[in-house]
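Structure incoming, see below.
Complex shown without one protein chain; remaining protein chains in place.
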Amino acid sequence: MIGFSALKSGALAAAVGLAALSAPAIAQNVIRVGVLVPISGPASYFGVQGKEGVALALEQINRGNGINGIKLDVQFEDSACSPLQATNTVKRVLEQFKPHIVVGEECSDASLAIAPILEQAKVPMLNAGSAANQLTESGYKYVFRIFPNAAQQGVPLGRNAYTKLGARTAVLLHVKTNAGVDNADGFAKEFEAAGGKILARIDFAQDVNDFTPIATRIAALGKVDVLPTFALEGQQVRLSQALAQARVVKGGGGTGIQMGSIWLPWGFEAKAGQASQGYIRIVQFDPTEKRKMVTDFIDAFRAKYGADKTPTHINAHAYDTMLLIAEAVRRGARDSESIRDRFSKMRDVEVTTGKITFDAKGQNSDMSVIHFVETQADLSWKGLNW
Amino acid sequence: MSRRVADALSRPVRWPAFLGALVVIALLPMVLGTPYWRGILVVCAMNVLLAMSLNLVIGYTGQLSLGQSGFFAIGAYVTTVLLKSYGWNFWLAGVAAVLAAGLVGLLLAAFAARLRGHYLGIASLGFAVIVYQILINWESVTKGVRGIYGIMPPPPIRLPGLPEISFGNQATLFYLVAGIALCVYVILDNLVRSPIGETLRAIREDEISAASLGVNGARWKAFSFGVSAAIAGLAGCFYPGFVGTLVPDAFGIVESFTMLAMVIVGGMGTMIGPVIGAVVLTFLPEVLRGFGDFRLIVYGLALTLVVLFMPGGILQAWQILTARLRGTEASESTGGGR
Amino acid sequence: MSDFLALILQQSINGIYLGCLYVLVALGLTLIYGVMNQINFAHADFVTVGAFAAFFSATRLFTKWMGMSDGTGYVLSIFMALAAGALLGLLVNAAVFAPLRNRSDELRPLIATIGVSVLLENAQLILFGPIPFQFDSPFAQNTIRFGKIFFSEQSVLVVIVAALAIGGLYSFMKFTFLGKALRAVSQDRETAGLMGINENFLIALTIVIASALAGMAGALLGPVIVLTPFAGASVIVKAFAIVIIGGFGNMEGTIIAGILVGIIEAFTVQYLGSGVIDLVVFVLLLFMLVVKPTGLIAERREENV
Partner (left out) sequence: MSALLEAKELRKSFGGVKAVQGISLSIPEHSIYAVIGPNGAGKSTMMNLLSGTYQPDAGELLFAGRQLAGLPAHQRVRLGLARTFQKIRLFKQLSLLDNVLAGFHIHHKVPAWQYLIPGAAFWRDWTHCREQGMALLEFVGLADLAMQRAGSLAYGQQRMLEIARAMATGPRLFMLDEPAAGLNSVEVGFLLQRLKDMRERGITVVVVEHNMDLVMKVADHVFVMDRGEYLFEGAPREVQNNPKVIEAYLGGEFTGGLDS
């Protein structure tokens, strides 16, 4: 671990000039928001959905008089989920767009790479998609995250598996990325501390397509109670189907229960079919919720993007980031410093995914954003109230 | 001495060009004076080093190598691990990283001694995949996919009587990397004009024929791979300190192909060609940001078109163009004289 | 059957099935290499295009609009993918391979096809987006079981189609005039020219056949992989390894190597961990190149001094 002081003094003194650039003194009625998302490469999975959410929120916020006469101005940049590209892009945005706040990135690698630059430039960073604990554990003052970090997801998952499901054995399945490793570690720590046993930890690259050999291996391990799974939608559909085929999980007539954290969007069940039956997972955005904020969001989303579409948690996260910025502006924020200040004082601010309260580290500490649901035989969700 | 012999003995005067390059390097961070563009300049200088290194193997020795990203990775990781886990001084760690990359290059040369053409290409590709996989799986040393964060730029240089040179500033970092790239260019330029260059080109053209002149093909290919890998490792030294973050994904095999594209697009087998290629292919994606989502489509199209219509690279296309322009001017003047 | 034997058998079946998928992708690569000593780097993207062609014809054109059953629609969509691949092959040959052919150069076509690959990948990204498509072949979710052993109907289909494709290609090369001409070109261009065979036509034909194979592979992979514009890229590097292990341009070698890699992959997952699949495959590749540089089935080409 590198101390923050060291970072501050040396590593990215590169961005020294940025502070001056990004603090315009002129009275203004625009708050500029730089949005860094991956738009190219496989990670554009996040970027495309993120853009949808931001665009929708922007339309609503800027309608009419904006927020007491102030409007949000957004610029998207492709940071490609890569540390190098993200650092280049964040510098570009900082100097060409001079944002008051930057939203992004989705991938933990890239978020961790840009955080020190924004810290140096004293521009707040609002993150809604990276799970790596380190992001809010490094002592940054300008980093805020509404996404539950890996510990916040992994701990309740591990605890509930042991206490609520009575699970004693688990097989960890995760994609080999920063977030996948962090999630799996979080679960393992809690589950083993409670007395559970990890039978196997199976990681796989992001380009693995065929999961039958993995399912076969798990089937040969004997009785497995839970299978915490951390991977993206595309791979999880195939993984669940393979597990069902190998009769490991309930969906295929087995006894194992797949568990997951916030990786899968609404609509996963429809894609995976019967294989997903019995899957228990954390969702942060539940489109079946009857809260007005949620129903309004869904209606607006469908009006803009098509009646057959339901927003995913990624859409919702991006939408929420704009709501929070608007809220900060409503509370009087006019520049980077005041946005940071308003963020740090936010308590119980309602957004589509739940309520937001930033702790001293900038992490949302309100666990109301974590809902457990179980997939039923008809592929609908049942809330578990854990 | 006959005029023919005199021609053969005429030495090209190169110092004005190098002086010009020095001036350009000195001015660039002032012309492109913002942190973003200076950052791109640093990336560009690293890419120039990488393209030159690959060009030595492909352009001068005629060996298809698709594994250059592996050496780049070794340079970056060895530097960083020595720096962060063992507390080495950056400069010392850098030297160790260059040596490590060079040694691994010799290892790959063992394959080059036996394989030709695409076989060697895929073998070196396989090498790059293996390096990448080791970075991901050897977690105790490389931290695996979690990556290494908070990496410092090179420490400041304190020379007696001079103000301290700090590399936290992107302009000085650019001066450092570009200065090193220029030194490497000069040395490589000397090398390829020397009898060693004649030997490497002989291997490129025809290995059996070269052997009939006393050239030990395996040995010189090893030399070429070793030097090339060391230069790629040298470029790798500066990468982590610049980005501040080191993850294995930065060294996927795609990077090898990008380097290859730089060499081909610029003009392989020439010294300046790959430099042009590196500059063009570093700046092109940035300039194309205006195209938004269509950026990479335009990039792919441009790459294909350059290869199709400039088979000798941008350098040769430029030479043909200027020759043609001069040619038409010359004919015009003679026409006027008649 | 003991549990252990069942496990071994099951993983072998998994591996063979996976291997057949690889063979379908690698065959086209090896065919192009065999005839013209070129690598088509965009080959994997042809697979993706084939998969999307099959997806849209199976889930929209044949079923929703023409009212066919899912099964018929899917089987017909394989031919659509084949046609899409062939068309793409025709285009890429005209745009890249034909203009660059006479320069007897192995690098430029490679780079040009890298450009094509970037182009195709991103064009598909604009058209289809990055969110995985759910391509359900009616066969993928039906499982056949013999005691503890199981496999999907789709895997049976894959093996059958792979066998048919290999058989078809084989008899084409062995028994038809064009096939013989292709082999002649692959062995010696000048002689083939003397035989009065139009080399340009033959090379175009090779690329079209190889690309059609890639498209067809896409139709078969679509229902089992994660269908995004990047789907093909996930198999291309392994396909290169297979082509080399089998001996560049050698069809039998490619088939054996493909199935071998599939089986190795399944057992790597079982005994070493799925995270090291690529490591195992590529260490094997380098090992092969050391002990048998010409591939599993060596074709001796003495250098004439």
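All chains are identified by letter, namely A, B and C, in their written order; residue positions are counted from 1 within each chain.
Here is the rule we use: a contact is a pair of C-beta atoms (placed from the backbone, for glycine too) under 8 Å apart; a residue touches a chain by one contact, two chains touch by 3 or more.
On a predicted model such as this, the values are computed, not experimentally measured, just so you know.
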Of B:134, B:165 or B:211, the one touching the omitted chain in the full complex: B:211
Absent-chain interface as seen on chain B, which is shown: 2, 4-5, 7-9, 187, 190-191, 194-196, 198-199, 201-202, 205-206, 208-217
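In this section, only the chains that are shown with their structure count from here on.
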Remotest chain, chain B as reference, centres from CA atoms: A
Averaged-CA centre spacing for the pair chain C and chain A, given as whole angstrom: 36
Distance between the centres, which are taken as Cα means, of chain C and chain B, whole angstrom: 33
Multi-chain contact sites of chain A, meaning residues that touch two or more partners: 40, 176
Chain B, residues touching no fewer than two other chains: 136, 293, 296
Complex interface listing, chain B residues touching chain C: 58, 64, 111, 114-115, 117-119, 121-123, 125-127, 129-130, 133-134, 136-137, 208, 253, 257, 260-261, 264-265, 268, 293-294, 296-297, 299-305, 307-308, 311
In the complex, chain C residues that touch chain B: 33, 37, 39, 41, 95-96, 99-100, 103, 105-108, 110-112, 114-123, 125-126, 237, 240-241, 243-244, 248, 275-276, 278-279, 282-283, 285-286, 289-290, 293, 303, 305
Contact footprint of chain A on chain B as seen in their complex: 34-36, 39-40, 43, 84, 136, 144-147, 149-153, 166, 168-170, 173, 239, 243-247, 249-250, 286, 289, 292-293, 295-296
